[in-house]
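Notes follow once the structure below has been shown.
Removed from the display is one protein chain of the complex; every other protein chain stays in position.
What follows is subunit A.
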Amino acid sequence: MQLTGAQIVCESLIKEGVDTIFGLPGGAVLPFYGALSGYPQLRHILVRHEQAAAMAADGYARATGKVGVCSATSGPGATNLVTGLASAQMDSVPIVCITGQVPRPAIGRDAFQETDITGITLPVTKHNYLVLDVRDIAPAIKEAFYIARTGRPGPILIDIPKDVLAGETIEFEWPSEVDLPGYNPPGDPEPEQVVAAARLINQAERPIILAGHGVLISRAWDELRELAEKAQIPVITTLLGIGSLPTDHVLNLGMPGMHGMAYASLAIDRSDLVIALGARFDDRVTGRIADFAPHAKIIHCDIDPSEFNKNIIADAPVLGDLKASLRALIPHVNSTVHLDWMQETDQLRSQHPSLFIRESDVLLPQQVLKELSDATGGNSIIVTGVGQHQMWAAQHYGYNEPNSLITSGGSGAMGFEVPAALGAKVGRPDKTVWSIAGDGGFQMTLCDLATAAENNIEVKFAILNNGSLGMVRQWQDFFYDKDFFATIYSGNPDFVKLAEAYGIRGIRVTEQREVAGAIQEAMETPGPVVVDFVVKEDEFVFPMIPAGESVNEMLEQPYVKGDRPGVLTRVASLFRRRGFNIASLAVGASEQKGLSRLTFVVTGDQYTVEQATRQLDKLIDVVKVSNISAEDVVARELALIKVRATPTNRSEILEMANLFRAKVVDVGARSLVIETTGEEDKIDALYDLLRPFGILELMRTGRVAMVRGKAEGRISDDVGAKYEQYGRNGVTSVGSSRYQPGHYEGV
């Protein structure tokens, strides 16, 4: 039977197992749409912007594992696809885009709606075609799907002129094979590479697995788990690797990198072997390359050899399809445990509670994600946009299954959240799909709420609405002197009314206690729903490793520029938590660089003091604790006392001060400030004598005390009561004096 080019396109798509196309018609592609309407087995979903078509195909592909398909017309229709294509290229997602082109005689003559889309998309597609003969259509489509889905997947664009779609008719012949002498995707790895990698794993004492998108693309999550469990290796996942191991698996150590959990980045920093599986060492993960994994060798398993040595030099590259590589590798890896390393990573986790959500009167965005995770049991598909909300979604949702987080990682294309969620739901109608948006990105693609309403695509849209371009605002706050130029969104619409304008249910949440109910209501309402969560405006994503820096410069919550969370906070909270009564506290520099001395006076019995000492000792930042109550010490305190003074009584006050050999450091018409140093009793005495005149202000430093040097030049840290005997790891006080303060590297 003689078919037109357009009909051949349809037949070819059916041969490739396509059942869904996202698209928007136009002049040049109209013949294709004419044919398409006669093929009910190809469901066409009409979008409202071609960018949504490309991103919906992307979301569909990631959710189903099939090749996503989209179509657009020539010129501006095709160029609107570019952002979606670039995002799919960066994240290695298989999609095929069919675009119409002006008729062949018009090409190159600036025709109406002509653009060189194949030229434009050369850098953002895995491959592309301009089909100039109707006989080339079927082979091009067969090749396109083959290339899209094999090896390292990627987007393919097929540009077909209108007169090829609607011109000559021919007999449809589906090619039996593809002829691509220049394309040989790797399969099984070389045995010598596998053996070398296995040897490194068996020798390692602090190994860590970095699982990337490749684990999901290759469907190798069972093999990953087997490897991790066999050799008891902790697993960290990149943003796109999330879901390759369930979040609550005991070996899952979270996500590293710029906004990853502190313990994950620190674990890489301390590891001696990084096993990268289908990850490409993106700069968001590595930070400054010179300081990335400074003590580790690198195994790099990937299907794309151009990734080896691109960012990080691999000690043992393993080229192959990841599933095959792992299947080959696992038998050579010894079944083992690394108890010390496991303890170390556990300790990192407890010392750096990166996922701690503090109490707040204002609704916090992190809290929304957490409650969503609880309400859905971690079983939904979460599709995000780009920005702060994306990072919080990666951090606070507990992903249980592979392919449950769909996000534009490498490209970071805002507006991804709406269309990709539509694509995911169309591909997986059995799953609950939540689209997590920021108010910035949502406004880029919200026109496709119409698509959701028209086709009743049941996506639940959550907007984390902080009235600003959040992530950019955070950078301005940290690095651009808080100059919030062009990041405040004061013209936002009422998102609930907007949803209702599209015929979609809208819910607004402004308080913490409304969150759970709103989520429940959204899930129980049939059809698409928009929930507008009005959240705290100036919340920051922590942890953060600033661009170009390393884990040593990581900022953790609470934010103190350049410092780690204060020792003082830790100590004070410890005391408060344990109910120890601090009578006074003095803090200051010590003679050793980088170390401070704290002097406490604690009120209580022997038990209290012993407990206080031991608990203090446990804090990592605390190098040494000494109880010098019973020692021969010099104890002093400094006080500033502002006394009310009139011309009549001034001389009397001065006499008092002189008696105590105190100094007058300020004279005013109505007051005097006296500075005095000495033992507490002396200061108390002077204070009592001055009190009748009227004390306007008092500042006291609290006691500082130092043991007397005597004959040997004793140091306060080295003496102290018998509790010191039970110092770190049961070492005696004699032994502990050999510890070099500052050389602590963690217990």
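Assume a residue touches a chain if its C-beta (ideal position, glycine included) is under 8 Å from a C-beta of that chain, and two chains touch if they have at least 3 such contacts; residues count from 1.
The rule is short, and it goes like this: contacts and distances are computed from a predicted model.
Chemist: Suppose you had to identify the omitted chain by its UniProt name; would it be "Probable acetolactate synthase small subunit", "Large ribosomal subunit protein mL43", "Metaxin-2" or "Eukaryotic translation initiation factor 3 subunit B"?
Modeler: In UniProt, the chain excluded from the picture bears the name "Probable acetolactate synthase small subunit".
Chemist: Can you work out which residue in A:14, A:111, A:289 or A:330 touches the chain that's missing from view?
Modeler: A:289
Chemist: One chain isn't shown here. Among A:316, A:333, A:364 or A:612, which residue touches it?
Modeler: Of the candidates A:316, A:333, A:364 or A:612, A:316 is in touch with the missing chain.
Chemist: Out of A:192, A:655 or A:688, which residue would touch the omitted chain in the full complex?
Modeler: Counting the whole complex, the residue in contact with the absent chain is A:192.
Chemist: Check the options A:17, A:181 or A:692 and report the residue that touches the missing chain.
Modeler: Of the candidates A:17, A:181 or A:692, A:181 is in touch with the missing chain.
Chemist: Out of A:104, A:127 or A:700, point to the residue that touches the absent chain in the complete complex.
Modeler: Per the contact definition at the top, the residue touching the missing chain is A:127.
Chemist: Name every residue on subunit A in touch with the hidden partner chain.
Modeler: Per the touch rule, subunit A residues meeting the hidden chain are 118-119, 122-123, 126-127, 130, 147, 180-183, 190, 192-193, 195-197, 199-200, 203, 272, 289-292, 294-297, 304-306, 308-317, 319.
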